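Apart from one protein chain that is not included, each protein chain of the complex appears where it belongs.
A, B and C label the chains in the order they appear, each numbered from 1.
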Amino acid sequence: MSKLTRFTVSLDDGLLDRFDKQIKAQGYPTRSKAVVDLIGDALVKEEWESGHEVAAAIIMVYDHHKRGLSTNLTHIQHDYHHLIVTSQHIHLDHSNCLEIVVVRGKPKEVRELAGKMKATKGVKYASLSAASTGKNL
Amino acid sequence: MSKLTRFTVSLDDGLLDRFDKQIKAQGYPTRSKAVVDLIGDALVKEEWESGHEVAAAIIMVYDHHKRGLSTNLTHIQHDYHHLIVTSQHIHLDHSNCLEIVVVRGKPKEVRELAGKMKATKGVKYASLSAASTGKNL
Amino acid sequence: MSKLTRFTVSLDDGLLDRFDKQIKAQGYPTRSKAVVDLIGDALVKEEWESGHEVAAAIIMVYDHHKRGLSTNLTHIQHDYHHLIVTSQHIHLDHSNCLEIVVVRGKPKEVRELAGKMKATKGVKYASLSAASTGKNL
Partner (left out) sequence: MSKLTRFTVSLDDGLLDRFDKQIKAQGYPTRSKAVVDLIGDALVKEEWESGHEVAAAIIMVYDHHKRGLSTNLTHIQHDYHHLIVTSQHIHLDHSNCLEIVVVRGKPKEVRELAGKMKATKGVKYASLSAASTGKNL
């Protein structure tokens, strides 16, 4: 099991005062937790640049009435089935739906899959949301 | 129903050549679709700045063994239940799980909820992935 | 004068180990300096959202042969002369030049000026680089 370690940060009191205000507004219980989150964000950014396995969600908005669209999206997902953990479909209104595809794999492949889904005719919006497998966090 | 409109873009042939290479690599069927996606991205960015209703996904990674964590996250989600459409839980490994909360509402409230979940003790990583309700796309 | 304050961060040793590797690669002399920089980045981001006075650089690439272009850019800069601190011109090659305009003012006005310069016919690329007046850092 991992254990906790401590280290000390020294900074200007004016800067600390502003940081305290910011993290209070964000609902942080302690400075330490806020700093650990900043560190986590920096490490996840690196994880994506270094090519290690990552987790992510691809979020799409599309009109499910468009003919052939869901078939096309299904085909693409099958070509990348080794990356896909799960996918979920939400009805936003009569025509629009939000689909969330949870993936894990190499950043390059994950980006490729997201690109193909975005490029599909009829998809109105798609974005890739980077996360982490949590192994190294 | 909406109807299609056309307009013409004129640009340098060298630039067009590079754009064609880029969108071919991304799997776009036509230049028009690639441009429409660039426009869609720009509009969704504006939607988030202007305060209109948006859709989004909040993605969190945490260790479900942490005592009290899931109770705390549930409490927060109840405080913002009017924003939450659905949430989904994925087991990444023995300890880590990925939770995806789909929300819709004003950008300010959505950011507030995401901030509170990120600030919760035990949450390793959280990010907010902006999308759109699709109404204006 | 400001004085230094200290606080302690406690985090998982695995996470600290990864952070140490990251900041070593980035050339940081101490963990404390690296954390202070993460805090500074978070505060500057807030400065831009809150509407306080900021400093920034607008960077443009354009072909100085385009007729009327530099006159147009000069007109725009005069309309916003109260924001502009200095501007600098660099010859990239026979046709391309890089112009850097240093500005300070409200984020809204700074974005407006950057937008107008980017929209000017003949400007190939323009981006706004957020910085800070340093007063609160």
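Things worth noting here:
The rule is short, and it goes like this: a residue touches a chain if its C-beta (ideal position, glycine included) is under 8 Å from a C-beta of that chain, and two chains touch if they have at least 3 such contacts.
Computed from a prediction, not measured in an experiment: that's the story for all the values here.
Taking every chain of the complex into account, the chain not shown here touches B, C.
Think of the hidden chain as still there; on chain B it touches residues 2-16, 18-19, 22, 31-32, 35-36, 38-40, 42-43, 46, 136-137. Summarising the interface, chain C meets the missing chain with residues 23, 26-29, 33-34, 37, 40-41, 44, 55, 57, 59, 61-63, 85-86, 88, 90, 92-93, 95-98, 100, 102, 104, 115-116, 118-119, 121, 124-125, 127, 129-135, 137.
Here is the rule we go by: only the chains that are shown with their structure count from here on.
Taken as a contact graph, the chains are arranged in an open line, each linked only to its neighbours along the path. In whole angstrom, the spacing between the mean C-alpha positions of chain A and chain C is 26. Residues of chain A in contact with two or more other chains: 40, 137.
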